[in-house]
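Left out: one protein chain. Kept in place: all the others.
Letters A and B mark the chains in the order given here, with residues in each chain numbered from 1 onward.
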Amino acid sequence: MSDTEVMASGPADETAGDGDRCLTPAMRQEIEQLCRKYPRKQAVTLPALHLVHEKLRHVPRRAVVEIAELLELSPAEVQDTLSFYGFFKQDAPHGDCRVWVCRSISCALRGGEDVFQYFCRRAQVEPGQTTADGSLTIEVAECLGACEQAPCMLAGNELIGDLTEAAIDRFLKQREADS
Amino acid sequence: MSDFEPVLLARIDRPESHRRSDYEATGGYATLRRALQSMTPEEVRDEVRESNLRGRGGAGFPTGLKWTFLPADHDGPIYFCLNADESEPGTFNNRILMEHDPHQVLEGLILSCFATRSTTAYFYMRYEYPRAWKRINDAVAECYEAGYLGQDILGSGYSLDVVTHRGAAAYICGEETGLIESLEGKRAWPRIKPPFPAVQGAFGMPTVVNNVETVACVKHIVERGADWFKSIGVPADPNDPRDAGSYGPKLYCVSGHVENPCCIEAPLGLTVAELIEDHAGGVWKGRRAKAAIPGGISMGLLTASEFDCPLDFKGPGRYGCLGLGTAAVVVLDETVSMVDFLHNSCRFFAHESCGQCTPCREGTAWSLRLLERIRAGRGRLQDLELLLQIGDSIGIMPGTTICGLADGAAWPIKNAVRKFRSEFEDYIRRTNPDGYDVTDPVPALDWQATTPVP
Partner (left out) sequence: MPRVLIDGQELELAPDERLNGIQAAARLGIEIPHYCWHPGLSVVASCRMCLVETGKLDAETGEIRMLPKLVPACQTPAIDGTVLVTNSDKVAAARAMVEEDLLLRHPVDCPICDKAGECRLQDYYFEYGHERRRADIKPFHSRKRELGPTVRLFVDRCVMCSRCVRFCREVAGTAELMVRDRGAHEEIDVFEGFPLENELAGNVVDLCPVGALADLPFLYRQRVWFMTPRPHVCAGCATGCSIWVDANQDRIHRLRPRENPNVNQYWMCDEGRHGWEYVHDTARRTRPLRRFDDGTLTPTDWESAEAWIIERFRQARRPVLVLSPTWTVEEAYLAMRWFGDLPGETQFVLGPIPQTGDDLHFPKRRGSAPPASPIFTISAEKCPNRLGVARVVESVTGEAPVEWSEAIERSAWQDVDAVWVAGGQPGTSFGEEDAAALESVPVVVVHALFGGVLDGVAGAVLPDVAFAEREGSYVNRNGWLQSFAPAVRPPAGCRSMGQIMWKWLERHGLYHAEAVLGELARDLAGWAAAAPPVDPLGVALEPTGSSVSAEQSEEVVS
C-alpha cells in the first residue's frame, strides 16, 4: 500500500532570481500585433505559446506569467491551455532537433513500433527524452497524416517517410555529418 | 472501373501547382470573380444547397443546409473556421490538397465565406503539417497581393480576412466546437449544443466550421453547377425523404497493408475492394486481407468478406461501421493480431480524449487498461464483455457524451470484438491459461498511468 504524498504548490522558484523578463521586446511586440487579428486577447494564447516555444524550445513558467499579463489572463488560464496540448515543453528545452515518430495504425501496421524502438536504441535515448548532448529529442506522435509514406516521422519541419532501420541510420549519419 | 477525370486532384502533378500564377493559368479565381460580380451570397449558398454537398470532415452533414442556420440579419461579424486539423488516423487528403493546390482551397474558402457573409476566416491547421502551413501562408499572402482577400475584393464590396492559426497536436481540435474553443485560446473541450455554432460560435458570434475538402468542392460546384455535382456519385433514395444522397467526387486515402498507399479521387460509392485492387495495387506481399478500416479508425472495421461495402454515406453503416467518416481506408492483412489492432486504437483514443465528460474520459482509459492487461497475458473472457459494454454505452448516439469522439472510440471496440470474437477468446485462453475464466475483479497492472507519457 503506497503512502499518501504531500505535494505542495509553493512560490515560483524557477526564475534566476534577478527578475529578468523572459519574453524579449520583439516577442512582446509580436504578441501585441497578434492581438489585433482576434476579437479577444485570450485567442492569442496558442499563437503566443507557439511563438515563445519556437524561440526558446520550451515555455518556461516565467514566460507563462508574462503571456498572461499581456493577454489579461491569469497565469492559470494560460497554463490550463498549455498543458492540454502535450506539444509544449516546459521544464527544459527540447533538443536541437525534435523528432516525432508516428505510432498510429497505418504506421504501426508497417513496422512503425519496431522502427521507433530501433531509433531510440541507436540514438541512445529513452522515448520522450533528449540525448545527453542535447541534440535530439525523440517522441511519439499520433497520426502525422502522411500514411502513404508509412512508417513516417516528423523531424523538425521535415517529414521523413518510408522509414526503415537503414533510413534511421542514414538520418543519424546525416545529422552527424551536418554538426 | 470507369475512368473518372479528377477534379480536386486535377492539378497536383504540376510542378508549380501551389503557386498562384500556375493556378490562374489553369483558370483559377475566374469563378470567384464571376460569383462576386454576378451572384448574391444567397445564390451561391443555394447552389451549394441544391448540390447536396455533404461535409467531408467526417460527419457528412449537408453543407448548404448548415449554412442556412446562420441568422439572416445578423448585425456583427460572422466567422468562418476552416477545419484543417485533419488528425483521423489513416487520413491525409486535406494535406495533399493544401500542399499541392492551396489556391483551390482558398478559392473555395473565399466563395464559402462570401456565401455565408463571413467577415473573417480562421484557417485552423494542425501543427504537424509544416509544409502545408508554409504553402497556405504563402498562398494567402499571394491572395492579398492579388486583391482576392482584404477590403473590397475585386471591387465587389465584399471584404474578407483570412487568419491562419496553428494547432498544437490534439485530435479533439478537429471537433467543430473543440476547434472553436481552441481558437478562443482555451483547452479544446467541445461545447454542449444547443447553442449551435451557427447561432453562437466563435467569440459569441455566428460561426460556420467546414472541412478543407468540402470548401474545395464548393469551388467546383459554383464553377460547374449543382447539376454537374449531382451527376457524380450515388443518388438519394427517392423513397426516403431524409436521404441526402452521396454526391460528388471524393478523395479516398488508402494505406496500411497495400502495395501502393495513396490518395485518389473517385465518385462517391467506390467499394473497398475496388479501392484496394484498382487503385492501391492490392494487398501487399501477396497476402490476403483480414480486415479494413473504412473511413478513418473511428469508423470501425470491415471483415475481408465485407469489402463489397460501397464507400458512400450509407454503405459502411449497413455493414455495422459508424459511417463513411473521412473515407480513409486502412487495410490489415492476415498476419495482424486483432488484439494488437484494438490496443493501438484504444491507446489512441485514451490519449486524445479531452477528458471533459465522464463516460469518455473513464471509458477510453478503462478500455486501454483492459487491452493492456489482455496483451500482458492476464486477460479474462469477462473482459470482452466489459469492452462491449463500454463500447455500447459511450457516445453522442446513446446521448451519454458531449461529442462524437466517444463513438469513434467505441466503434473499433465493438466491431473488433464482435467480428473477431473467436480470435480474442483464443488469444486470452492461450496467453492466460490459468486465469482466463476468472469472473471476479483481478489486480490491476503495476502502473497508474493509462499510457506512458508522452
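Note that in this section a residue touches a chain if its C-beta (ideal position, glycine included) is under 8 Å from a C-beta of that chain, and two chains touch if they have at least 3 such contacts.
Model, not experiment: these values are computed from the prediction.
Chemist: Based on the whole complex, identify which of A:T24, A:S83, A:N157 or A:Q174 touches the chain you can't see.
Modeler: A:S83
Chemist: Taking the entire complex into account, which one of B:T119, B:T400 or B:T431 touches the absent chain?
Modeler: Hidden-chain contact among the options goes to B:T400.
Chemist: Quick one: say which of B:Y79, B:W366 or B:F424 touches the chain that got left out.
Modeler: Once the missing chain is taken into account, the touching residue is B:W366.
Chemist: One chain isn't shown here. Among A:P39, A:P75 or A:G111, which residue touches it?
Modeler: Missing-chain contact among the listed residues: A:P75.
Chemist: Residue by residue, what part of chain B touches the chain that was omitted?
Modeler: 170, 187, 189, 192, 350-359, 361-366, 369, 373, 386, 393, 396-402, 441-445, 448-450
Chemist: Considering the entire assembly, which residues of chain A contact the chain that has been omitted?
Modeler: Against the missing chain, chain A presents residues 1-2, 4-14, 41, 61, 64-65, 72-77, 79-80, 83-86.
We adopt the following convention: only the chains that are shown with their structure count from here on.
Chemist: Which whole number of Å gives the spacing of the CA centres of chain A and chain B?
Modeler: Chain centroid spacing, chain A to chain B, equals 25 Å.
Chemist: Quick check: in the complex, which residue numbers of chain A touch chain B?
Modeler: For this pair, the touching residues of chain A are 37-40, 42-47, 49-50, 71, 77, 80-81, 84-88, 100, 103-106, 108-110, 127-128, 139-150, 154, 157-159.
Chemist: Residues of chain B touching chain A in their complex?
Modeler: So the residues of chain B in touch with chain A come to 77, 86-92, 94-95, 126-131, 161, 163, 165-171, 182-188, 203, 205, 253, 255-257, 261-263, 293, 297, 328, 330, 332, 336, 340-341, 344-345, 347-348, 351-352, 354, 452-454.
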